[in-house]
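Excluded from the complex is one protein chain; the other protein chains are retained at their positions.
Residue numbering begins at 1 within each chain, and the chains themselves are lettered A, B and C in the order written.
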Amino acid sequence: MTKIGIGIIGGGYMGKAHSVAMAAVSGVFETKLRPSLEMIAASSDASAARYAQAFGFAASTGDWRELVAAPQVEAIVIASPQETHREIAKAAFARGLPVFCEKPLGASIDDAKAMVAAAEASGCPNMIGFNYVRTPATQFARQLIAEGEIGDLVWVRGEHTEDFYADPAAPASWRTDGKANGTMGDLSPHMINAALALAGPIETVNAQIDTVHATRGGVPVTNDDQAQMMCKFANGASGHLFFSRVAHGRKMGYAYEITGTKGAIRFDQEDQNAIWLYCAEGPEATRGFTKILTGPAHPDYLPFCQGPGHGTGYQDQIIIEAKDFLTAIETGEAVWPTFADGLAVSEVIEAAHLSHETRAWVDVHRA
Amino acid sequence: MTKIGIGIIGGGYMGKAHSVAMAAVSGVFETKLRPSLEMIAASSDASAARYAQAFGFAASTGDWRELVAAPQVEAIVIASPQETHREIAKAAFARGLPVFCEKPLGASIDDAKAMVAAAEASGCPNMIGFNYVRTPATQFARQLIAEGEIGDLVWVRGEHTEDFYADPAAPASWRTDGKANGTMGDLSPHMINAALALAGPIETVNAQIDTVHATRGGVPVTNDDQAQMMCKFANGASGHLFFSRVAHGRKMGYAYEITGTKGAIRFDQEDQNAIWLYCAEGPEATRGFTKILTGPAHPDYLPFCQGPGHGTGYQDQIIIEAKDFLTAIETGEAVWPTFADGLAVSEVIEAAHLSHETRAWVDVHRA
Amino acid sequence: MTKIGIGIIGGGYMGKAHSVAMAAVSGVFETKLRPSLEMIAASSDASAARYAQAFGFAASTGDWRELVAAPQVEAIVIASPQETHREIAKAAFARGLPVFCEKPLGASIDDAKAMVAAAEASGCPNMIGFNYVRTPATQFARQLIAEGEIGDLVWVRGEHTEDFYADPAAPASWRTDGKANGTMGDLSPHMINAALALAGPIETVNAQIDTVHATRGGVPVTNDDQAQMMCKFANGASGHLFFSRVAHGRKMGYAYEITGTKGAIRFDQEDQNAIWLYCAEGPEATRGFTKILTGPAHPDYLPFCQGPGHGTGYQDQIIIEAKDFLTAIETGEAVWPTFADGLAVSEVIEAAHLSHETRAWVDVHRA
Partner (left out) sequence: MTKIGIGIIGGGYMGKAHSVAMAAVSGVFETKLRPSLEMIAASSDASAARYAQAFGFAASTGDWRELVAAPQVEAIVIASPQETHREIAKAAFARGLPVFCEKPLGASIDDAKAMVAAAEASGCPNMIGFNYVRTPATQFARQLIAEGEIGDLVWVRGEHTEDFYADPAAPASWRTDGKANGTMGDLSPHMINAALALAGPIETVNAQIDTVHATRGGVPVTNDDQAQMMCKFANGASGHLFFSRVAHGRKMGYAYEITGTKGAIRFDQEDQNAIWLYCAEGPEATRGFTKILTGPAHPDYLPFCQGPGHGTGYQDQIIIEAKDFLTAIETGEAVWPTFADGLAVSEVIEAAHLSHETRAWVDVHRA
C-alpha cells in the first residue's frame, strides 16, 4: 500500500464525515493507496486545531491556501461553504492536486462551469460528493436499468423530502435566506443527480417553486420550501421530481420509482438496504415487487458486511466515495460522478427556475 | 323496513357489482329501505334475461326505456356505457326517479353539465360512483383533514396507476381507442375526485399527457397511456397527480400522500385497510407514521367486521355506495358525491387537456 | 340455476355474515345452485323475526327444530352457540340435509367426534367454517406448498393474535369464563386449521397456556389469555403456534411464515391481499421476498374484482365458503374443510392442554 497525503478543508458535518472515511477506507476496502491525514483547514487556527485533534490530522491551519500549498498534501477534499469551492478548487488544480468537492459544485452555475474548466485543463482526477447515490441499492438500480432489466424507461418519479423546516414555528436562519440554501439549492441536487444517473439526460422541464411559509418569526423567508418539476428525458421517458423541507414525517425521503417497458424499480433511502424490483416475467400468479436486501452480490457492498442484511449507513456512503476517489487518483481515470456531472445537475436547476418564472416548459440546454 | 324497487341498467362488471350490493346492503347495514331487485336492462333481451337469472332480478329487458318506465322501479342505477348515461338519467329524472350513475358522469363535459342540470331541475337524489373514495381509510383521511388534524395543507400527491396495458405486446382494443377510454378518461377521474374530496377545489393545472406506445400490433393507439399534472389548490396547497395504465407492478395504485402544517397522511389502495398518519406532536423520539388499521372506530366500516383488521374489499365499497344512495332517497338530502361533484372532476380533466396543448398552466374555471 | 332452500340457525355475527353471503353468492360466482333464504332460527321468535326482516328471510322461528323440519329448507348453516351444534347437526343429518357448521365443531372433542360420525353415517355434504383460510392468498400458499414450490417444509410459524382483551381494565365477560371461550378455544382453531392445511398433520406438541390477567374487575378469569405450542409435523418440519387475545396492536394477527428447502412463504391477514414468496432461484442479486397481490391468477379471487389489487374483505371469505358449500351439495363430493378436518383441529387442542399439564411433549394421537 502506498501512502497518500490527504488535506481536508472544512471541519463541520461533511468535513468530519470525510475525515472518518479517510481514516477507515483502507481497512474497509483494502485500497492500494492508504490515506494519511496530513492537514485540516478551517475558518480559524483554533477551530482547525480542534478538528485536527478530534479527527487525527497531523497538522492544521486557519488558511486553506497553506493547506493547498503544503507539500505533504497530495489530494484534497473540499467540505467548506459553497462560496469557497471555486477558488479552492482552482488553486488545487493549479498545483496538480486531485480534488474531491462536496456538492454543490459552487455557489452558482458560473462557479460550476469555471470549476469544470479548471479540472479539465489540469487533467487532474476530480469528483463531486453526491453521497446518497452511493448506496449499494441505488448503484444496483443503476446497473439494472443500464443492463435493460426493466426495458425502455417510461416513467421516473423522484423526491428528496425532509421535514426539518416543517414546523411553521421554526425560526428563520441562514437556511431560510438565499437561493442556494433553499430546497432547490440544498436538496434538489441529490435527486436530480440520481435522476440523471438512473435515467439519463433531462431535455425539458416545467417547474413550480413554492415558499410555503413567507415569514418565520416575523423574518421574511427569501428562498423556497418545496418545489416540483415535470420533465422529459432524452430517452423519451416522462418524469416528476419533488423536493421539500416541509414534508412532515419524512426524515430522509430520497426515494424514486422508475418504470420501464419490462418492469419497475422502487427505492426509499429511509430503508436504504432494500431495493424493490418488479420483472414482468414468469407466471402472472407469482409476479410482484421483490424486496431485495443488498449484500455481497451488489455493487460496493462493504466487505465488512459479509452477509446481506448487515446494513450500510450514512457514513458507509462516504467511505465508498473515499474508495472511489482513491481509485481515480491511482488509475488516473475518471470515476463517476465528476465535476462535469455536478454541472449537469446545475443546468437542470437553472432551467427549472426559468420555467417557474415563465410558467411553461423550458429546454434544459437553452436555459 | 320499507321495500324500494331497484332497476339496474347494465349487467357487466359494474352492473353485477351493484346488483350484488343491492342484494346485500340491508343485511349488512340494516338500512331503513330494503332494495327489491325489480328489473335489469342490458343491450339485448337475451343478455338481460341471463343477468336477471344470475343476479336475482324479477324481470329483465333489452330496452332501458322499459325499465325507466316500469312502475315497480322506484330508483335506478346506471351502469351502462358512458355514451348512454345522459339520455337515461334525463329520462329517469323526468319520471322523478333517484339516480345513481357510474362514473364518468357522461361521455363529455357537455353530458355532465346537462346531467347536473337535469338532476337539479328534478330535485331528485343523485349520486355518482367513485367507489374507491368509499373505503373507511379514505373516508377517515377526509375526516382527519377536515378536522384540521394535519393542519393547513401544503402538498398533495395522488396517483391512480395500474399495469393492465404495461406489456407493449398487448394488442389494441376499445381501450386504446377514443379519448374517453384513455388513462385520463378512465383512471384520472377516481384520483381527481379523491384530490377534490380531500383537499378542496383545484384552481390551476399544468399537465402532460403521453401516448407511450403509439401502436399496438400495428394498430394506432388514439388515446393516452399515462398523464401527469401539477396543480394548485384553492387553499394554497401545491399538488401532483399521476395516472397510468402502463405502470408495471401496480395493480391498484390508487395512492396519495398529503402533507399539512401539523402532520401528514399516506394511503395506498393496494393495502386498503390501512391509513398512515403522522402527527407532529409529543416527544421527537416517538414520532413517526402510525399504521392505522381501519375498524369500528372509522367511518362506514362494515358492521360485519366487528373488529379492526377484518378487512374491507372492493365489493364492500359498492355496498357502502348502495347504503348511501338509499339514505339519500330516504332523507331526500344530498349525499356526497353528487352529480355536481362528478362535473367538477370533468372540469379539471378539460383544463388538463388544454394545458397539455398549450404547454403551460391553465385555470380550471377558464377552461 | 336451480333454487335451493337455505335455513340458517343463529342471527348474530356469523349468522348475519352467512345470510349476506347466501344472498350474494350467486351474483358473485354464478353458482349452479341459487340459495333461497327460507328460514332463520334464533333463540326467540321475536329476535328471529327481526333477523328475518333484516336479512331477507321468508320465515323465522324461535325453535331450530322447526327449521330443520321445514320441507322448504334443503340445506342448513349452523351459526348458533357451540353447545348447540351437536344436536342440531345430528337432527339435520337425520333428515338428510347438507350441513355447514361454524367453528368450532362442537363444545368438546366428544361433540366433534359425534358430529363426524353422524355426518359420515348420513353421507351428507358437510363443511366447517374456517373462514380465514379462504382468502385467495392463503389458498395460493397452500397450492404453492402442495406443488413443491418451496421444497420440503422445514419450519412453520403461525399465530392468531388480537388485542380485544389487551387492556387489563377490560371487565370480565362470558369470554373470560369457560375453557371454550379462552384463546385456545376461540382463536387457536383458526391457525391450527391453517397449519394442518398448509403443512399437514401434527404429530407431537409441547404447549404452554397462560392466564395473564387472573382477575378482571375483581372477577376471576377461568380461561386462557395466550398460549403457545412447539410442534413437530408428520413431514418432519418443526413449528411454533401462538395465540393471544392480549396482543396489543394486533387487530387480526392471523399470520404465518413457512420455510422449505427451496424457499419460503409469509402472510399476515392484516394485509390479506398480499402473499410473500421467496424462491431460491436465479441470480443471488435479484433474490428476495416477492410481495404478490392476489388477483385473477389466484384461487377463488372474486370475479367482481377483475384486476389484482381490488381487494377481498372479510365478507368475501364467507361468500367463498357459501360457494364451496353449494358446490359440495351440487356435486355430492367432499369439499375441504369437512367436519373431519374440524375434528383434527380439536385433537391438536386436546393434546396441547395435556402437554401443558405435564410440561412435556405429547403425541397428538395418544392424547
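The rule is simple: a contact is a pair of C-beta atoms (placed from the backbone, for glycine too) under 8 Å apart; a residue touches a chain by one contact, two chains touch by 3 or more.
Quick caveat: nothing in here was measured; it's all calculated off a predicted structure.
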Selected from A:Q53, A:Q143, A:S173 or A:T358 as touching the chain missing from the view: A:Q53
Full-complex contact with the absent chain, from A:D45, A:E83, A:D110 or A:E270: A:E270
Selected from A:P98, A:G239, A:P308 or A:G342 as touching the chain missing from the view: A:P308
Contact residue for the chain not shown (choose from B:S173, B:T290, B:T331 or B:T358): B:T290
Residue ranges of chain A at the interface with the undisplayed chain: 1, 13, 16-17, 19-20, 23-24, 26-28, 30, 34, 53-56, 162, 164, 250-253, 269-274, 293, 295, 302, 304-316
Residues of chain C in contact with the chain not shown: 150, 154-155, 157, 163, 166-168, 206, 208, 210, 212, 226, 228, 230, 232, 238, 240, 242, 244, 246-250, 259-264, 266, 278, 280, 287-289, 359-361
Missing-partner contacts on chain B, residue numbers: 140, 274, 277, 279, 283-293, 295-298
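Note that only the chains that are shown with their structure count from here on.
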Same-residue or different-residue interface between chain B and chain C, half as cut-off: same
Inter-chain centre distance, chain A versus chain C - centres from mean C-alpha coordinates, in Å: 54
Separation of mean Cα positions, chain B and chain A [Å, integer]: 42
Length of the line joining the C-alpha centres of chain B and chain C, rounded to whole Å: 34
For chain C, residues that touch 2 or more chains besides their own: 274, 293, 295
